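My questions all concern the structure below.
Here the complex is missing one protein chain, while the rest keep their positions.
By written order: A and B. Residues from 1 in each chain.
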Amino acid sequence: MKNTTKFTSALLCCSILLIFVMLLSLRFGADHIATATVWSALTNPHASGLDQQIIRSIRLPRVLGAALIGAALAGSGALMQGVTRNPLADSGLLGINAGAGLMLTLCLAFFPKLTTVQTTWWAVVGAAISACLIFCISTARNVQLNPSTLVLAGIAISTLFTALSEGLALVLQLKQDLAFWCFGGLGAVSWSQLKYLGPALIIGLVLTLLLSSQLNLAYLTDDNAKSLGKSLPLLRGLALGCVIILSGISVALVGTITFVGLMIPHMSRWIVGSDYRRSLPVTLLLGATLTVSADLIARLVNPPHETPFGIIISLIGVPCFIYLARKESTHA
Amino acid sequence: MTKTTRFNSWLLGLGAILVVLAMINLNTGTMALGPAAVWQWLTGRGTATQTLVLLNFRLPRIVLAIIVGWALALAGNVLQTVTHNPIADPSLIGINTGAGLAVMLLIIYAGTSTSLGLAMPLVALGGAWVSTGLIFALSYHPQRGLLTNRLLLIGVALSGCFSALMVLMTLKLSPDNYQFVMNWLAGSLWGTDWSYIGWALPWLLVGSGIILFRIPVLAAFTLGDSAAQSLGVNLKRQQLLLVSVAAMLAGVSVAISGGISFVGLITPNLARRLVGSRPRYQLPLAGVLGSCLLLAADTLGKLITTTTELPVGVLVALIGAPYFIYLLIHGTD
Partner (left out) sequence: MNLIETQAVSIGYADKTIIDNLSINIPQGQITTLIGPSGSGKSTLIRALAHLLKPTTGVILLDQENIQAIKTKTLAKKMAVLPQTNQTANDLSVEELVSFGRLPYRRPLAGLTTTDHEKIEWALTQASLQALRHRTLSTLSGGQRQRAWIAMAIAQDTETIILDEPTTYLDLTHQLDVMLLVKRLNEQSHRTIIMALHDLNHAARFSDHLIAIKKGQVKAQGSVKDVMTAENLKAIFNINATLVDYQGTPLILTYDHYQEDQQS
């Protein structure tokens, strides 16, 4: 009974917080826009002043993008931790970041004329390629997917690809161009990208929520799950598919943001407990909230320049994380 | 018996590889020193230039690679055993970023990166230890001692926080210093001077000694925490001691060589796949593998290009990762 109350209130608080920071995000930015104007831009489709234009075509996609991406990164982190049974796992372990990064480096090095949207697609391809490679390695010997091999193979491929892109960037003098991508930023998110990638993210998020009750099985051993009529390797495959969609797209859009995927799932577990049916929805909401607020702060610290937003995420997130970690360690 | 034979032959083989790598390393660079020249020098008939190059440039770099590789591997292995997590690594518990942050502060407030002498490794070591201390304090539980899982998580979190601060600070750096710090972070084996090595060696020897001395304790840890305790291992104390020593080894290594992150992660896993998880075999083999890996990376870096400096950390990954993947597919488990 107590847990359910806790869950409902956590869910409610997070939703309210998310809506609140999203509205704040629309209201504040480099340009000063009155609250009334924001309201008219959202409610009146015929209002077409410059400010309404800014709200609708720049801020709105950015805020929606931030929320979706935050939820996607946090959700894929939770899936990875469940599937690998390793508390340090995140989507980076599937080589998503490294694969996307390598592809981006190759694009910048050899096809500098590609548009941002095209580069994004290539980054998704890069993420998928490295994820497939990791799959192949970890299933090469055992027919079934073994979590510990997966983690190690993921580390190996990620490190290899990161080193390759770092080496290429150094030899070809690309460091400056890549720097922004490495620290992450939402400035480039536009309707033209969200049109295609937004629905994909939403599908991925819904799938993740559908998997949440199954994910509890990952606490069991393979044999226990089998005796319950469930196949853990199949579940792992499904979850990893979700992770590729969610974090592949996110990373391609906003760059490497490690904190959200690693920390948010732990924070929500500490708040509502380790049952995935409860912790996953909270994870998604918390991830979205953190990302939207970090993006807002990144725009406000030093306008009109944007502070790299990965930094803001760490600076807000880490103290919260450590506070919760300390609080939690007295239990258990 | 076969396990021992296997261990001995791997150790011998890697020792031979180390010698060969050192010879190749001597033979590359602007002034090549072939085996003949080395032999001449060894028998006391070398020219003054040869002596200078060998003693002051080549040899310190080789020695540095060997000791740093060894120390990082040992530190990684200890962390993995104590935390029961195969992807634990010294860089994970904030050692690299803590040292990096300290170095960056030093450069910002003391000016150039060239004339700092021993202040540099000392400050880096200080940074590494302050961050480790902070992580310890945050993951220490008065009743239950060091919570190892929490240690890893808080380490990762603080590490992220430090790197964020570092990125903020890069805005204050001149391009030259920026380049130096970036290379430092990627691991550049920069402390190639006997004074640095002389400074680091006692620490590393003491640290390695303590760890090798505790091999039976580490072995008990592989049976699980409860079993280790019922075998008379004082969990709280030994966890604290072992993790501190690992942090010390890694901190000193990072101080003289920059942030090399992959060695500590990969070598214990390689060693386990080669000789199994008995610390008696795994630890020394991981150490020697670490030396080999770092020396090989340095040699390869010199062979590829002599103009742009490729950070040795990048090359370590380029050599180590494919071999590790090969072992994942074909090795014993």
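Here is the rule we use: contacts are C-beta pairs under 8 Å (C-beta built on N, C-alpha and C of every residue); 3 or more make two chains touch, one makes a residue touch a chain.
Only a predicted model underlies this, so the values are computations on that prediction, with no experimental measurement involved.
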Residue, one of B:G15, B:P202, B:P216 or B:P322, that touches the chain absent here: B:P216
Options B:L168, B:L205, B:A227 or B:L303, residue touching the unrepresented chain: B:A227
Of B:R45, B:H84 or B:H330, the one touching the omitted chain in the full complex: B:H84
Where the missing chain touches chain B, by residue: 84, 143, 213, 216, 219-220, 222-224, 226-227, 229-235, 276-278
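Basically, only the chains that are shown with their structure count from here on.
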Euclidean distance of C-alpha centroids - chain A vs chain B, Å: 32
List of chain B residues in touch with chain A within their complex: 85-88, 92, 138-139, 141, 147, 149-150, 152-154, 156-158, 160-161, 163-165, 167-168, 182, 186, 262, 265-266, 269, 305, 308, 310-311, 313-318, 320-322, 324-325, 328-330, 333
Chain A - residues contacting chain B, complex: 86-88, 137-138, 140-141, 148-149, 151-153, 155-157, 159-160, 162-164, 166-167, 170-171, 175, 183, 258-259, 262-263, 266, 307-308, 310-315, 317-318, 321-322, 325-326, 329-330
